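Only one protein chain is missing; all other protein chains are in place.
Right, subunit A next:
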Amino acid sequence: MSTPPGTYLDTASSEPLHPAARAVLDQALERGYADPRRLHGDARSARLLLDNAREATAQALGVRPDEVSFTPSGTHAVHLGVLGLVAGQARQGDRLVASAVEHSAVMHAGQWHAARGGTFETVPVDEVGRVRLDALDAATPTVLCLQSANHEVGTLQPVSDVAATSGAPLFMDACGSAGRLPLPDGWAAAAASAHKWGGPAGVGVLLVRKGVRWRNPFPGDDRVDERTTGMENVPAALAAAAALQAVVADRDEVNARQAALVDRLRAGLARIPDTQVVGDPADRLPHLLTCSFLYVDGEAIVSELDRRGFAVASGSACTASTLEPSHVLAAMGALTHGNLRISLARETPAAEVDRLLEVLPEIVRRIREDAGL
């Protein structure tokens, strides 16, 4: 069965390639094939592209070029950022503390640290998913992990406030917000992922502040950049940088438009009976909204929406790769079943948001009816 061209509302998982990235990628593939470490002309050409990518990325994110490293994924950048800070503070302690709603990449890094004899603990969040400052104060971390914004529910975290009062170096997972919002201040290391802002997949960005104690936690390499291993994907890094610049350039306009549509979605969803809209209503990412429908099977609703041409994600266990429900929703005390995460594309028209709000109440009603309610 073929699916008609639909409405893609899963940009928080992966944004379609930005036109600016596509144009640059084509050119860079022609010129960026060589190993940037070599001493011949082809290598110099690749090195130039890599340096350009680094500089453009640094400028767009408001950091120094020598604070930018390209990694094979956002996940790998997270692992390097978290565990590199831990390795850098080994003489101070081994206590890694993270908010309970961090991305699984942070949680996996924490478990990896714990499996090697370190301590890993999470601190609770409130009902909108924001980290509880009183709990953070009590946690006395050696290294602290706090995301810029939650990837599932959109709530922004008070990174700058936490960094200002915490003595521990802070790792910030910025994958949810990088490009869309300026980076908050105060972090020691941070990570971002290009395919979340319209760059190609396979490009992560690790940021390590100048002067921060960071040590490679994994086997090293002899690259241009001592923080990375393996040959950089030079054309993809340049394309990612081009997309980032383009996204930053028009984010004020795009964010305002998306935030208005998210407000419209929120109001519409609130009219569906027994629906929990989760996450902070105001202090949030502009492009995504998450809700849970009581008594509704997450897989059923995602499939029904797919049949009607809507691509959305769900944090419910029955739709996830594991049998566990979303640890983010669980930590917030929200319903974990019947969950939908709707994330808008740059060009999502208001008419498609309205069409979604037209079909959803009937889908939810029918699934509940089929369940005997």
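As a convention for this text, contacts are C-beta pairs under 8 Å (C-beta built on N, C-alpha and C of every residue); 3 or more make two chains touch, one makes a residue touch a chain; residues count from 1.
Everything below uses one rule, namely that contacts and distances are computed from a predicted model.
Missing from the rendering is one chain, named in UniProt as "Preprotein translocase subunit TatB" (options: "Calcineurin-like phosphoesterase domain-containing protein", "Preprotein translocase subunit TatB", "Phosphonates import ATP-binding protein PhnC" or "ABC transporter").
The chain not shown here is touched by just one of A:23, A:138 or A:373, and that residue is A:373. Looking at subunit A, the residues touching the absent chain are 274, 276, 294-298, 316-318, 323-325, 329-330, 333-338, 371-373.
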